[in-house]
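Provided herewith is a single structure, encoded as structure tokens, for subsequent inquiry.
Note that this complex is displayed minus one protein chain, with the remaining chains in position.
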Amino acid sequence: MGNLEKDGVSLGKAAVLLVLHTGGAETALQDRSVACGYKVYKGKVGSMDSAKIFAAITTAAKREGLINDRYREEHALYHSILEAYHGICRGQDGLGNVMRSAGLLFSIVRGPRLPNDAADGEWIAIALYGSMGAPIKGFEHEVLGLGINPV
Amino acid sequence: MGNLEKDGVSLGKAAVLLVLHTGGAETALQDRSVACGYKVYKGKVGSMDSAKIFAAITTAAKREGLINDRYREEHALYHSILEAYHGICRGQDGLGNVMRSAGLLFSIVRGPRLPNDAADGEWIAIALYGSMGAPIKGFEHEVLGLGINPV
Amino acid sequence: MGNLEKDGVSLGKAAVLLVLHTGGAETALQDRSVACGYKVYKGKVGSMDSAKIFAAITTAAKREGLINDRYREEHALYHSILEAYHGICRGQDGLGNVMRSAGLLFSIVRGPRLPNDAADGEWIAIALYGSMGAPIKGFEHEVLGLGINPV
Amino acid sequence: MGNLEKDGVSLGKAAVLLVLHTGGAETALQDRSVACGYKVYKGKVGSMDSAKIFAAITTAAKREGLINDRYREEHALYHSILEAYHGICRGQDGLGNVMRSAGLLFSIVRGPRLPNDAADGEWIAIALYGSMGAPIKGFEHEVLGLGINPV
Amino acid sequence: MGNLEKDGVSLGKAAVLLVLHTGGAETALQDRSVACGYKVYKGKVGSMDSAKIFAAITTAAKREGLINDRYREEHALYHSILEAYHGICRGQDGLGNVMRSAGLLFSIVRGPRLPNDAADGEWIAIALYGSMGAPIKGFEHEVLGLGINPV
Partner (left out) sequence: MGNLEKDGVSLGKAAVLLVLHTGGAETALQDRSVACGYKVYKGKVGSMDSAKIFAAITTAAKREGLINDRYREEHALYHSILEAYHGICRGQDGLGNVMRSAGLLFSIVRGPRLPNDAADGEWIAIALYGSMGAPIKGFEHEVLGLGINPV
């Protein structure tokens, strides 16, 4: 784990750090991720309508070339989003239907599970981080979700 | 967000970074967290029996003085663990009953939601990070969960 | 609703009041329930093992003649217990697996949905009431669940 | 439990009895609740849109002064509503999306968990009671949910 | 099981085979089902709005005389649809809210659980079969759900 701790970063950790870091730390992490063999993307989405979260991430993943146009890639992406979405919902799935709203950053990271380790093929990780709460400014707290699937 | 980005860190972000960082980055984060008015603890638990995860965190929180001995504090801690547990289970709660195992680091962070902001009282954040999968070495991927409640 | 409020009581309300009332109020309710055409039973069960709750109620219902020995009656009873159990678990099913315990009173009420109204046949209502919490005395709060199915 | 049974009533029981009782029994219960140190409110909401249930209760709690304008109070209220909502949904969250409708009475009760017992601070209980079913008159049965959190 | 295998078919198996078979096999199965004492119906529904699935099946069941106009029959049908719907959703209930769509065949089969066995009364089985996925042609895979309740 020595070199990994200094230079490398695992796929899921890269996805989570990417939604948490800003400024120079974010840029450094992106470089480190690329050096590990990962493709990365970071975006933003906010809504009371959960479908918009799925749509924003799916659109970005296709546009940025993080998945190709085969269904099996879209399926892996979809299930990673769904798992991250479970993480931010914490047991009660839904946003507007239970009168809450989410303002989120998302990351998409594709590559091996461990840095430069091609033995088990490619995986796709989705991290969601932001705040969820009543549709009133400041009445919200942080949420985070992570989903990973082979692609 | 300027100073916050440089010096401060929000409660949930502190909890998540604490389970992700190791070595010098971990020590630096702990110092930064204390400067924000947070009490922090980091521990380790692995099991196919989900109750052991709840027990390990609850025991640590009491022993380290992160909650006092009133039921309302224990209740806030319990629900934060439960929410983080949902995050790592991603839609299907359970470990051994669905033949999977978890090896986890956990963090407990208590303090204001934003650094040194006493206006909304104290909150407690639990982050869980590690790997989940088949009870076979290497057949597992990363999972992460975060739960936050007022205490 | 006039006479109903004074003399009658609907099936679900009878089941819930039966687990809530004690002493004279309980006796009065039992008489009132019988006058409405209901068969009633009240018992007690406490456990960290959810199966014991199902077993205690099923055994009582059979022994007291609240269901007969056909599968369709047992099926209606089972689903009423399951629905009441959802009510006390509030979104996260499980007891010992998420390190909590329940001490419960249960009621079984069988009859028409409305007092002496045979038009829609017989239904079975299960109410569960008690406290759930950490396995520490006093570290628990009240929970209540109600399930109703045609029998 | 002697005096408690005659004069006092626990927080959750008060919330449930309040949605069940009408007329003189309701008035008597309200007096008894106030004597126990509780603030109480009872209202009505019906919808196929679950968000309206959350909105009606939240609006009433604020208007009637049962919660103040800090987020931690709103958070406690929200989670109590969510838990009561799980109770009426019984394992499948949703109303209109699974083609069913709810006509409900709700109660909000705030105070100590046990009558006049200040040792563990204040808690908030939400009870929901009414009928759920197909959007056809009479094609519905009783449902009940209870949620309690420290505030 | 000998004659049963040749001539008879159990209620749930009849419902599932009915949504899977087409052409001559479907006609043969319908004849075989009627000989077993079952009433059967097969229809089609596609939507991103889950309520439309419930509505289509309920409407068909009433129009075709598979349930009468009492609430207890409607209740049994509803819960059978709900259980089949869980089967096609596989752990995350919802369609449009998680950005997916379903194109389904459904069957309704009413009768004894086993062919011509009146001992345990009538039951109702609902099977759903089709494809679910992104709202893009070909980006979908097969799903199947089955729900059974006494009627």
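Which chain is which? They are A, B, C, D and E, in the order written, and residues in each are numbered from 1.
In the analysis below, a residue touches a chain if its C-beta (ideal position, glycine included) is under 8 Å from a C-beta of that chain, and two chains touch if they have at least 3 such contacts.
Every value quoted in this text rests on a predicted model; they were computed, and no experiment measured them.
**Q** Which residue among C:H21, C:K42, C:H86 or C:R113 touches the omitted chain?
**A** Checking each option in C:H21, C:K42, C:H86 or C:R113, the one touching the absent chain turns out to be C:H86.
**Q** Which of these, E:I57, E:I108 or E:L146, touches the one chain of the complex that we don't see?
**A** Going through E:I57, E:I108 or E:L146 one by one, E:L146 is the residue touching the chain not shown.
**Q** State which residues belonging to chain E touch the missing partner chain.
**A** 1, 5, 10-13, 16-17, 20, 22-23, 82-84, 86-91, 113, 123, 125, 127, 141-148
**Q** What is the set of chain C residues that contact the non-displayed chain in the whole complex?
**A** Considering the whole complex, chain C reaches the absent chain at 49-51, 54-55, 58, 71, 74-75, 78, 82, 85-86, 93-94, 97.
**Q** What chain A residues would touch the chain not displayed?
**A** 70-72, 75-76, 79, 119-121, 123, 149-150
Everything that follows uses one rule, which is that only the chains that are shown with their structure count from here on.
**Q** Work out which chains are contact partners of both chain D and chain E.
**A** Both chain D and chain E are touched by A, B, C, going by the contact rule given at the top.
**Q** Touching both chain B and chain C, which chains are there?
**A** A, D, E
**Q** Counting shared numbers against all numbers at the contact of chain B and chain D, is it over half, same, or under half, different?
**A** same
**Q** Comparing the two chain pairs, does A-D have more C-beta contacts than A-C, or is it the other way round?
**A** A-D
**Q** Give the residues of chain B that touch two or more other chains, as numbers and ranges in rising order.
**A** Correct list: 71, 75, 82, 86, 91, 123.
**Q** Would you identify the shape of the chain contact graph, picking one of line, ring, star, complete or other?
**A** Complete.
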